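For this depiction, one protein chain was excluded, whereas all remaining protein chains were kept in their positions.
Per-chain residue numbering starts at 1, and chain names A and B are given in the order in which the chains are listed.
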Amino acid sequence: MLRKVLIIGAIVLGGAQVACADDAVDPKAEFKAFRDYFVGRFPKVPFDDFVNGPYSMDEGLRKQWKDIEEFPPYEFAVDKGKEMFAKPFANGKTYADCFPNQGIGIRQNFPYFDAKSGQVITLELALNQCREANGEKPLDYVKDDMAALTAYMAFTSRGKRFDIKIPDDPRALAAYRKGEEYFYTRRGQLNFSCASCHVQSAGNHIRTEVLAPALGIMAAMPIYRSEWGAMGTTSRRFTTCNSQVRAVPLPPQDELYRDVEYFLTYMGNGLPVSGPGARP
Amino acid sequence: MRFGLSIGLMSLAGAAALAFAAVASPAEDFKAAYAKAEAASQQAASLKTQWTTTVATLHAAQDAAKASKYDDAVSLAHQAEALAQASIAQAREQASAWKDGVIR
Partner (left out) sequence: MASTIRVRAVAGADTTEVQSLIQHPMDSGFVKDAAGKLIPPHHIEVVRFEHGGKTVFTALWGPAVAKDPYLKFSFKGAKKGDELKVSWLDNEGASDSLVAKIQ
């Protein structure tokens, strides 16, 4: 009966894996292995190019993207984000008051582990925390306004390299570990993990899409997806990825999603911010 | 089914009624099947491994029952339960299997 309904993703596990019963977490070693895997598998891709996702994997797609980048579809969102960012709250304060360097050129520092609250703070969460601290209602994580704000903040940070830290704090290590577990766990009726597509099948097609490698996959966020006809946040992408494999998504910016973002962004350390991005 | 007037026959009939559950009303059949499916679905939800198809099939079962299509409804409820059980099995297996995929 179970076999009738369980559709097992026919993705063969590739790469070198050693099934150790290993519970000591070594992010630095895992970071190196992660990066070496992708660099080794795609030797012709210049390191910085990994942030361009599918365009680093497919020449034809890349040409179309270069054309689109002459008049990027996310321009309108960036302009809107700039206006929103500058507009003061009802109490006279602005977003700039909540962030270092007035909020300019800081995208590469997110997400980070906050020792005080013991949780991972993403850019989206920080923006809503800023709003609520100043008496404003939080923005919907999957809608256009949040996407416009994060698009603007990514735009001002282009080229800056990610350097996510995992402090010597068991809670931070636990967050990294939980994010890693989520990334590699198969879910949904289609039984795919994030790794099924973005590690094992990176560079291959799924229907008409070319799959982006997991290395640097957070660097282009937020993204304007032609499929959406709109700018979309990290939250939007995580929740839709879940429903696409027929798994009921977590609530946007759920602690587990933030842990995943923490893990994935850390794995892309050294790569530059390329957001906001344009994707098919 | 023949119901006799004597106690003996009545108790026999009673036992028969219990044994042949198919004779119970289709609506009750559905309720029992749905309750099982819903319980499994809720367990999957608590494990955060609910499948969208489980939820959709449960809804479809309810809709069929509302339209008095009880055969369909029971079948859908059974399907929903199977989907929920599969998602629970997936979660249990993945709890340790995920480590096999980590790039080392």
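We adopt the following convention: a residue touches a chain if its C-beta (ideal position, glycine included) is under 8 Å from a C-beta of that chain, and two chains touch if they have at least 3 such contacts.
Predicted model, so just to flag it, every value in this text is computed and none were measured.
Chemist: Can you list the shown chains that the omitted chain is in contact with?
Modeler: A
Chemist: Per the definition of touch given earlier, which of A:Glu75, A:Asp114, A:Glu209 or A:Glu255 contacts the omitted chain?
Modeler: Among A:Glu75, A:Asp114, A:Glu209 or A:Glu255, only A:Glu75 touches the chain that is not shown.
Chemist: Could you please point out the chain A residues that touch the chain left off the display?
Modeler: On the side of chain A, residues 67-68, 70-71, 73, 75-76, 79, 229-230 touch the unshown chain.
Note that only the chains that are shown with their structure count from here on.
Chemist: Show me the residue ranges of chain B that touch chain A in the complex, using the header's touch definition.
Modeler: 45, 48-53, 55, 79, 82-83, 85-87, 89-90, 94, 97-104
Chemist: Where on chain A is chain B touching in the complex?
Modeler: Contacts found on chain A: 1-2, 4-6, 13, 15-20, 22, 29-30, 33-34, 37, 180-181, 184-189, 191, 193, 195, 199, 243, 246-248, 250, 256.
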